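Note that this is a trimmed complex: some chains were dropped, and none of the rest were shifted.
Residue numbering begins at 1 within each chain, and the chains themselves are lettered A and B in the order written.
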Amino acid sequence: MEKKNKLINPHERQVVAYHESGHAIVGHLTPGADPVQKVSIIPRGIGALGYTLQTPLEDRFLMSRSELLGKIKGLLGGRAAEELVFGEVSTGAANDLEKVADIIRNMLTVYGMSKHMPNLSLVEKEKNPFLARGPVLQRRSEKLEELIDSETREIINACYQEARQLLIGHQKELEAMAGLLLDKEKIEAHEIQSILGPRALSKKGKANLAVAQ
Amino acid sequence: MEKKNKLINPHERQVVAYHESGHAIVGHLTPGADPVQKVSIIPRGIGALGYTLQTPLEDRFLMSRSELLGKIKGLLGGRAAEELVFGEVSTGAANDLEKVADIIRNMLTVYGMSKHMPNLSLVEKEKNPFLARGPVLQRRSEKLEELIDSETREIINACYQEARQLLIGHQKELEAMAGLLLDKEKIEAHEIQSILGPRALSKKGKANLAVAQ
């Protein structure tokens, strides 16, 4: 499935290497995010020019607000790296941005994690077609839509700035990782840690550790 | 169906224990709410990491406005406990928030219990397809949608603050119940009452008692 794709041109290969390094660095440095296991710039099928693999250390059933924000920052790290290195953005982030929008939509309308309308669920509720008189469908006022749109943009902008600042503070590591990727095409967890150092343990990780002892 | 799930990690187990204790304490202390019969943190299938069982003492056909508000407070008690103990919220309240939104939607659009537009039913009325000229479908102006949305948020915020204050005033009990749950995984009505004391009888409960004598 993975093979060295000769078709991708040298410039695009560079863009992909910095993009994936952006994901990996922001993911690694964000407390509470899942550890980065692998980064690759070997194209796999249409629209997948590279990938960064992050997997949790254990099964998980709950996500906290800050963990979801961490996921968003990692996803935006790819585009932030492109903008920092090449001075402009490409179409390559479309998939990341769709995932970001999806997480935020869930935070605001399913998990009640909005700052401006906390604890409000906007889950669609179809009227039961077999009941003559049931509660009516969940609708939303234009004002509520605006609140959702503006908070969505607030979250995106704040997370993007954090991702960007992290990368500005780690430009040497960004160059090193992109260089290694262009050289080896795929790097593993130990190579990532040799560039970025060990991960800081999150509050939750410490809690789990404390309980386990 | 219930079994000790080894997969849930220690931190998540703690979150669930405080979450369910939050439901139980607010439910127990809210006059007119149904008595709490059982609390469990034994996972049961996808998305159900624990539960708090409240059942009425007798069959019931009518719900008063304050009883519905009591239900909402109990449902919000889980998230309020999480926020108080862990300083942030998780995805674990999604189901509770959906129920809260559903109750409020019914209060405002089916039961005419709005403060701002009392006695107004907004039940959808499909036009009879067999009548050439029937009353037209119930529509709503944007202004009415805004009223509904803002009153929904008012009710959520007020109930959440009440649930939170109750828990702040009973932190010792919250610690005790969460500790007992982490220890025994499931606790019964008599254990709940040994922590929280007997329930205050509601006005309606007194009325029923008086009539019965």
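As a convention for this text, contacts are C-beta pairs under 8 Å (C-beta built on N, C-alpha and C of every residue); 3 or more make two chains touch, one makes a residue touch a chain.
If you're wondering where the values come from, they're calculated on a predicted model, not measured in any experiment.
Participant: What number of copies does the complete complex in this structure file have, with 2 given?
Facilitator: When the whole complex is considered, it contains 6 copies.
Quick note on the criterion: only the chains that are shown with their structure count from here on.
Participant: Chain A to chain B: how many Å between their CA centres?
Facilitator: 33
Participant: Would you mind writing out the residues of chain A in touch with chain B in their complex?
Facilitator: Those residues of chain A that touch chain B are 58-66, 68, 110-113, 117-123, 125, 127, 133, 135-144, 204, 207-208, 211-212.
Participant: Could you pull out which chain B residues touch chain A in their complex?
Facilitator: 7-12, 14-16, 43, 49, 76, 79, 86, 88-94, 97-98, 100-102, 105-106, 109-110, 122-124, 140, 142, 145-146, 148-149, 152-153, 156-157, 160
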